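Every protein chain of the complex appears in place save one, which is left out.
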Amino acid sequence: MKRELICILCPKGCTLQAEILETEVSVTGNACLRGERYGKEELLAPKRTVTAVLPVSNRPDTAVSVKTEKPVPKEKVMELMQLLQKESLIAPLEPGQCVLEDAFGTRVITTCRVL
Amino acid sequence: MNYDVIVVGAGVIGGMLARELSRYQLSLCLLEKENDVARGASAANSGIIHGGYDPESGTLKAQLNTCGVSLLYRAAKELKVPHRNNGSMVCAFGAEEEEQIRILYDRGVENGIWGLRILTGAEVRAMEPSLSENVTLALWVPTAGIISPYELNLAAVGNAMDNGAHLKCNFRVSKIEPNKEGFLVTSADGETVQGRFLVNCAGAFSDEIASLAGDDFFRICPRAGEYLLLDQEVGAMVSHTIFRVPTKAGKGILVTPTADGNLLLGPTADQVKSPFDTQTTAQGLEKVKKEALSMVPSIPLSKVITSFTGVRASTSSGDFIIQSSARVEGLLHLAAIDSPGLTCCVSIARRAVRELEQMGLCLDKKEKWIATREDPRAFQDLSIQEKNAWIQRDPSYGRIVCRCEKISEGEILNAIRQNPPARDLDGVKRRTRSGMGRCQGGFCAPHVMRLLGAELEIPQEEVTKSGGGSVMIKGRIG
Partner (left out) sequence: MKEHKIVVIGGGPAGMAAALAAYEAGVKDVVILDREERLGGILPQCIHNGFGLHKLGQELTGPEYAEYYAEKIRKTDIKVYTGTMVTSLTEDRVITASNEKGILQIRAGAVILAMGCRERSRGALGLCGTRPAGIYTAGTAQKLLNCHGLLVGKRVVILGSGDIGLIMARRMTLQGAKVEAVCEVMPYSGGLQRNLVQCLEDFDIPLYLSTTVVKIEGRERLEGVVLAEVDENRRPISGTERSISCDTLLISCGLIPENELARMANITLDPVTGGALVDEMRQTDAEGIFACGNVLHVHDLVDFVSDEGEVAGLAAAEYVLGEAQSKVAVPTVSGNGVRYVLPQRICDQEREIPLYFRVSQPRRNVNLIIKQGDSVLKKVKRIKVSPGEMEKVVLPAGCLRKGKGEIKVEVEV
């Protein structure tokens, strides 16, 4: 089965033709190696980087932005959001602080500073 | 407490009446169903000080317009309301309309209007170069002007409050019971107010109030007018207020600079079922554009920043209703105040005071009455040195919140603290212009919401656009 995909790894948005063959996945239309990897992954086990914000309990109406260090399985995205709903942090915060150690194989870290 | 006078409706009529009554030793209460004053027709109209050539001679409108113009200019000065005596021109396109111009001129002279002149197309274009080539004759009305209608409303109520009047917002009158001491007025929430005299200034709802008081003798036929507002960038493309020859439906669509420096086009005049019908329509706005372009062909419609609709409190009889009730003692109606109601707000208020005196209200002047109010633009008009001194005293005046209109945090806080206090985003916008510029609040809304939350001591979920259920936020993370 051949599928046309838009590569989401960079804003170029290459149109990929990806197909599952007997032993491997063939990808064409990619402008770089990352695109090939994306095409394969998207067909076999799609993943997404998740970004969100969490409340800062000692700063009213202030949020801290966070992200998964690596993409997580696409079907786990909403589940991860549910996990994050339970978190709240305390300022001061630096970028890169770990918020969640085990988020489906990666960590969730802060991406901004809250003084 | 038993108030001497209860005024139902804190629009420009109720507000100006309260101001006039606040000159005397009286206890006053203004009841307003909305979260803020200036929410009905008083906020959404053309903002024109009409010369007075239009109303049929002998009507209340004609009388009160003629004497109302100079009274309004004086009140606007005292209350520091932006206004300008820019003059208006009524334009005729062709022979049939030229005849109308002559009729208007004669009527204006009969009504006692000073300075009217009939100008040829060439003469009027010399004064207003962007006028259409097709204008053949015009009536020049030098006494006409423009004024910020909602600021006038706010200033009148604020000044009345500074002089001791009480304002109750979110007081939707649901019951009016005459009793020995006057009236017991009950709100939809069950709050009561007692007063000796009751004045009905409820605008498009004045027939409902009359009927609640047991004096059901007129019907308001709400008429909607749609407007387009353009960026200040093009606010100076015309300097006068430009009308077409009026028709039965009203004074027609006009093109005018506003007292705030924008360009305003409109209104339409369509019967609507309810005073709540304040939506704009594609057809209505199309009509506004077409008619406006017929007068001033070069209007850049790409500079439209917003559209709005005002609902006017019209009646079939066409004249103001300013009379004490024949059936209910102590009740006075100031109703059916459509155009030129804004122009007449002071003269109507003065007339109403005399009427109340005849009804038995004792008028003893206060020894000290404050005629003026603090200019909300005082800071803007200062020199750099003066601004620096001010910011040194209060650093919040140096923090600009609204980048389009350059409004500081200090001015916004002042709007939330002064009389009448702003309690929602629209209230801050009307008082300060924050959110009224080209981005329409995109940048400043979050900041203003935070200031409102902090000042009113409410969480962000309770901050509203215009009171009631108009919340800005529906939830939060976590």
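Before moving on, here are some points about what is shown:
Letters A and B name the chains as they come in the text, with residue numbers starting at 1 for each one.
Here, contacts are C-beta pairs under 8 Å (C-beta built on N, C-alpha and C of every residue); 3 or more make two chains touch, one makes a residue touch a chain.
Note that this is a predicted model, so its numbers are computed, not measured.
Note that of B:280, B:324 or B:434, the residue touching the chain absent from this view is B:280.
Residue-wise, the contact with the chain that is not shown comes from B:306, picked out of B:174, B:211, B:306 or B:323. The residue from B:58, B:318 or B:446 that touches the chain not shown here is B:446.
Subunit A residues in contact with the hidden partner, per the touch definition given at the top, are 5-11, 13, 15, 48-55, 61-63, 65, 67, 74, 77-78, 81, 95, 111-113. Think of the hidden chain as still there; on subunit B it touches residues 229, 233, 276, 278-282, 285, 304-308, 384, 387-388, 391-392, 395-396, 398-400, 403-404, 406, 408, 438-443, 445-446, 450, 460, 464-478.
Just so we're on the same page, only the chains that are shown with their structure count from here on.
Averaged C-alpha coordinates give centres for subunit A and subunit B that are 53 Å from one another.
The residues of subunit B lying in touch with subunit A in their complex are 450, 453, 460, 476-478.
Within the complex formed with subunit B, the residues of subunit A that make contact are 52-55, 61, 63, 85, 87-88.
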